[in-house]
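One protein chain omitted, others in place.
Up next is subunit A:
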Amino acid sequence: MSENEPLLSVQNMEKHFPVTKGLFKRQVGAVKAVDGISFDVFKGETLGLVGESGCGKSTTGRLVTRLLEPTAGKIVFEGQDISHMGQGRLRPLRRDMQMIFQDPYSSLNPRHTVGAIVGAPYRIQGVKTENGVKKAVQDILELVGLNPEHYNRYPHEFSGGQRQRIGIARTLALKPKLIIADEPVSALDVSIQAQVVNLLEDLQKELDLTYVVIAHDLSVVRHISDRVAVMYLGKIVEVADRKSLYSVPMHPYTNALMSAVPVPDPKVRKDRDRIRLKGDVPSPLNPPPACRFHTRCWKAQDICKKVEPPLAQMAEGHQVACHFPENAPELPAAETAAKTG
């Protein structure tokens, strides 16, 4: 896969939201929601974006679908630079790029029937369907595991899991190439989560879809992704394929995140020494200088406060932005510092 051109390529993308004050809206600062991130998404793969709240993962999703305009950097979709394209020129591209939202309660219009919701993309894009829109919508409803006869029902008549399926049906209507799923299962019950995760995987195989899955749940992301990018305060701190990220995580933050996930095994809790991170994520309004994780990192030294570590290749397909990565094969010194918080 990786020999080909990426389907989506993001280069040094930034989004700073201005903070204004006073009558004349003088800008007094900026929330650096996304602060220079680069990644590629190849056809047919699933890239997972994980991080805690406020790390900029949702903003990233909204930027690549161009629901927001980046303040700097480039977004290239299928070879076209879309970073500052106007709405008119974006519209035809929206067919190829769709989004699944987190909350299946607020992302469906309660006054529209399922038929109207799933059929809207055809109407808006002016797409002709062979046997009429109704038939096309019913086919898609069937594809996502809903009863096609529920065409005339309203969203409130469905359960959370079914609503999420309606949302997925809507994104699939125009046969997109890239789907950005922002927390697609976090609002659902455990047993329903698994159904939707399986559905997303089946659809990917069947329709040759490419996914960017944004989630805070590391186990869901591991299950669904081929590659995973970990974000912290607007930066990507580590990118790797799923296997090496979860078996040899290099960035201290990734390590801390993984050790924080509660393990559903009562025996494990007793003999596990967890990395305890101190404090909370700092505000993106005023992020720490240089390495943004240094305020909470147990390995931080002077250099971490002065020089920002670049996102560097440490192993095949494994990039890390850290001065003192763990498990790094090349660096023999300094990596076995005590893991105490």
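Everything that follows uses one rule, which is that contacts are C-beta pairs under 8 Å (C-beta built on N, C-alpha and C of every residue); 3 or more make two chains touch, one makes a residue touch a chain; residues count from 1.
Criterion: contacts and distances are computed from a predicted model.
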Protein name as given in UniProt for the chain not displayed, "Putative aliphatic sulfonates transport permease protein SsuC", "Transcriptional regulatory protein DagR", "DNA-directed RNA polymerase sigma-70 factor" or "ABC transporter ATP-binding protein": "ABC transporter ATP-binding protein"
Full-complex contact with the absent chain, from A:N109, A:Q125 or A:S219: A:S219
Contact residue for the chain not shown (choose from A:V76, A:L93 or A:A194): A:A194
Residue of A:L143, A:A256 or A:L311 in touch with the missing chain, whole complex considered: A:A256
Residue ranges of subunit A at the interface with the undisplayed chain: 52-53, 159-162, 189-195, 197-198, 201, 216, 218-220, 222-223, 242, 246, 256-269, 274, 276-277, 279-281
